[in-house]
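See below for the structure under consideration.
With one protein chain held back, the other chains of the complex are shown just where they sit.
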Amino acid sequence: MIMHSNYGKVVRFSRIFKRGRTFIVAMDHGLESGVVPGLEKMRDAVEKVLVEGVDAVMVSFGAAKHVIDVAAGRASLIITIPEDEKFVLRALKMGADAVKTTYFGQIPLAYEKLYSFSKIARACEEYGLPYLIELVPVDSSGKVIYDVSKVITAARIGAEIGGDFVKIPYTGVVESFKLVVESCFKPVVIMGGPKAEDEYEVLKWVEGCVKAGGAGVAFGRNVWQHKDPSGMARAIGKIIHMGLTAQEALKEIKSS
Amino acid sequence: MIMHSNYGKVVRFSRIFKRGRTFIVAMDHGLESGVVPGLEKMRDAVEKVLVEGVDAVMVSFGAAKHVIDVAAGRASLIITIPEDEKFVLRALKMGADAVKTTYFGQIPLAYEKLYSFSKIARACEEYGLPYLIELVPVDSSGKVIYDVSKVITAARIGAEIGGDFVKIPYTGVVESFKLVVESCFKPVVIMGGPKAEDEYEVLKWVEGCVKAGGAGVAFGRNVWQHKDPSGMARAIGKIIHMGLTAQEALKEIKSS
Amino acid sequence: MIMHSNYGKVVRFSRIFKRGRTFIVAMDHGLESGVVPGLEKMRDAVEKVLVEGVDAVMVSFGAAKHVIDVAAGRASLIITIPEDEKFVLRALKMGADAVKTTYFGQIPLAYEKLYSFSKIARACEEYGLPYLIELVPVDSSGKVIYDVSKVITAARIGAEIGGDFVKIPYTGVVESFKLVVESCFKPVVIMGGPKAEDEYEVLKWVEGCVKAGGAGVAFGRNVWQHKDPSGMARAIGKIIHMGLTAQEALKEIKSS
Amino acid sequence: MIMHSNYGKVVRFSRIFKRGRTFIVAMDHGLESGVVPGLEKMRDAVEKVLVEGVDAVMVSFGAAKHVIDVAAGRASLIITIPEDEKFVLRALKMGADAVKTTYFGQIPLAYEKLYSFSKIARACEEYGLPYLIELVPVDSSGKVIYDVSKVITAARIGAEIGGDFVKIPYTGVVESFKLVVESCFKPVVIMGGPKAEDEYEVLKWVEGCVKAGGAGVAFGRNVWQHKDPSGMARAIGKIIHMGLTAQEALKEIKSS
Partner (left out) sequence: MIMHSNYGKVVRFSRIFKRGRTFIVAMDHGLESGVVPGLEKMRDAVEKVLVEGVDAVMVSFGAAKHVIDVAAGRASLIITIPEDEKFVLRALKMGADAVKTTYFGQIPLAYEKLYSFSKIARACEEYGLPYLIELVPVDSSGKVIYDVSKVITAARIGAEIGGDFVKIPYTGVVESFKLVVESCFKPVVIMGGPKAEDEYEVLKWVEGCVKAGGAGVAFGRNVWQHKDPSGMARAIGKIIHMGLTAQEALKEIKSS
């Protein structure tokens, strides 16, 4: 069980997590990339993925304003904010259940990054709003590092900073991901990365993550760029919340 | 549909209201009366009433801390606060979906009361937290006035102050209560008053309220002082959310 | 011309005043009286009076939220606030073009009143929001005093405090009202008082007010309790803005 | 319809937009270029373009102070501010109906730009003041890029950041501009760029923009550097607000 000695976090976590598991759909790509295929029309895109089993949508501040009545009452809003703690109160006022910061860079973190994420963690503690800290190790060419020791380090630093849950890459293997989960004292969700060729592979990631004790996923393109976004969302949701295997979940998806 | 030009209120209202209707269980009696039969053990009492159809529990600040993990993820918390707008941010931090103030007194309101409730409405606007304003007209001996013109006045003043929904007495008759609903431009919920002798009578109030266009009820003793609190809550919830008649809802309650 | 060395006031005054004249419809009675005949349904009531010639509607904070999209783009909102300067920024955020305080009491003012209205004037200066200060002299039984020396005193005190325009009773006679206008260095608008028996009498007040150099009126019941609110509003508007006599304006009103 | 869950934005948008369309005259060139032909005398220049159909003038902070009484009551002020959120409250106090930031640079945006515009969007949300975010993609030599995919990206990023309306280049073709409009979930206005040789070409841009679903234009030099600024403004206004074709609108302009 996830315990917080912070009332607001207990309440808000209870909306994002069901029995310790969560399925977040990441839809905040527009901030950095503009229009991404699958997200052309945000309200429609949100509508499609809001199936049973999806607990939250992760969006930018601008998109949050645009989709708020679509999501309200059906899923939590997680708002992606800049590295500035003043956005925490703004997100709280708007009804978000968590804020997220994005980091692709070197692990361990430079002092300035530790500092700015620490300020957000502090504000989140003050306001009772959970903090999802994304820490993705990349190499000098900007490629994500899936190496287990790097991922372990990233996850743990996220927790030490005061993140309430951590978003990191999936190491690809249940056994190694177990080490990530065990040495991070906060719930861990995995990122999806670029759209995979094979939907079965994606579902295996999800199955592996939860088998290893991970809390769930924050997937984007692998959900809404799939030819059947609702089916894909349903499939992932059933692995996370109902314990289906990747194989069993496949039948949720429309064969094309 | 309930519309707010305030993002946080849109989000939080969507958790208290389902298709414009709400069933709130009032459990904030301890502040004024200490231990009230039925509320001896708050966590058990909350557990009992948290059946399908109950949208929110209304509790004191202290009780909120005590029952937060019982209610979290199952129903909204509405926190009863003093006439001081500084409690609004505190309630927001704690994860409440609304705050409520209590008023039993003369209607119309004295200036000081208008002023202090207005300050709470202002803070609620600032923070995106819905304000449930309870305005109950009483006579010089402290007895609740159910007279329709007094109730109309009370409800409307609550809306003019800036309350987002209003809690007032039920006038007892569908036709007269329709006048209350029509002249109050915010959703109206009815209070329960002292425990009724007859559960059927209570259910008829609920049926009358929603028939007249009321948004629902905020009942206390008539739920948790009933010999079958869960059954009574289920019955009321089905009238409010599923359109059952009082007669039909009776079978939800265990016959003793 | 009305000059302010305060940019925001210049801009907002330009929306309330046309060539130095204004017609405000007062609709803030609900705060003190609940449902007043003619204001049962606020959106409809606002819709009816928003005819050519009406410059602003004066409403409570709660009603402002309710009618905002009806009035937006068609007339200014003047929000009636409690005696607390913190409501000034709130009103500004909501898009009001002025705030108003209500005062029925002894003239000259007791120090506490001078002080609280002064604080609102200070905040209005800070935020560039015009302040309509209503100062109505009443006798010990609460009856409005129309005596010219009292009204002169009230109007001048309103300007001295820092009100940007002043709402006071009409003295009933052009000559005496000229004295009010001349000794008050800010624009003066007259209140309507209780509904008059005779619409012609009301129109004569308006004619007298503008003849004396008054800026216009802030009328309520004599507009929306009239059997033809739109016609009555048109008639008053034409006296104020187009210089019609009361007699000429009468034909705007539907004969019953 | 343009919907905001923010009262102040509803009110202020209603002054800039008429039935979803707007015509803004950009006059903020002095900040970067000093005296630009056509803007030598700001008050005269504003006077000339304030014809029927013009909804707003966009000026620097300094010019706003200078022309405020010319524009007041006739058109909205949109103030061009530095990348500093503290100017938002200042603009609000001065009576602006929106603030604008200027950006000519690479698209997508570097993090520092995303961050500083996000802070302005946050402040605008707080204060109820609409934010017009201009994002103009330029190549390494500083030339504006009209390529549709770049413009789509720019427009969408503006909306994701939290801009309330977005100013971008016109792609030149109705079909391609439709893609911009459809993938940006906020209203889009086009910039004018350098003065065109041919007034008919300019009017065709306007016609194309609104045909594609665009909200209107924010034009400068092509209005006030025209030999008949008032005529040109009238022509553009009629295309935007009355649905004239470029051809039909031509006759508003004095032939020289």
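Note that the chains are named A, B, C and D in the order they appear, and that numbering of residues resets to 1 at the start of each chain.
By definition in this document, contacts are C-beta pairs under 8 Å (C-beta built on N, C-alpha and C of every residue); 3 or more make two chains touch, one makes a residue touch a chain.
Values in this document were obtained by computation on a predicted structure and should not be read as measured data.
**Student:** Of A:55, A:97 or A:125, which sits in contact with the chain we cannot see?
**Tutor:** Reading the full complex, the residue touching the unseen chain is A:125.
**Student:** Hey, which of A:10, A:25 or A:157 is the one touching the hidden chain?
**Tutor:** Residue touching the absent chain, from the options given: A:157.
**Student:** Hey, which of A:58, A:75, A:107 or A:188 is the one touching the hidden chain?
**Tutor:** Residue touching the chain left out of view: A:107.
**Student:** If the missing chain were put back, which residues of chain A would it touch?
**Tutor:** Listed in rising order, the touching residues are 4-5, 107-108, 111, 114-115, 118-119, 121-122, 125-126, 152-163, 182-183, 185-186.
Just so we're on the same page, only the chains that are shown with their structure count from here on.
**Student:** How many degrees of rotation bring the Cα atoms of chain A onto the matching Cα atoms of chain B, given to the nearest 5?
**Tutor:** When the C-alpha atoms are superposed, chain A turns by 180 degrees onto chain B.
**Student:** Taking the mean of the C-alpha atoms as each chain's centre, how many Å separate chain A from chain C?
**Tutor:** The separation of the two C-alpha centroids amounts to 54 Å.
**Student:** Any idea how many Å lie between the Cα centroids of chain A and chain D?
**Tutor:** Computed value for the inter-centroid distance: 37 Å.
**Student:** Residues of chain B touching 2+ other chains?
**Tutor:** Within chain B, residues 4-5, 7, 9-10, 126 contact more than one other chain.
**Student:** Which pairs of chains touch each other in this structure?
**Tutor:** Listed by label, chains in contact pair as A-B, A-D, B-C, B-D, C-D.
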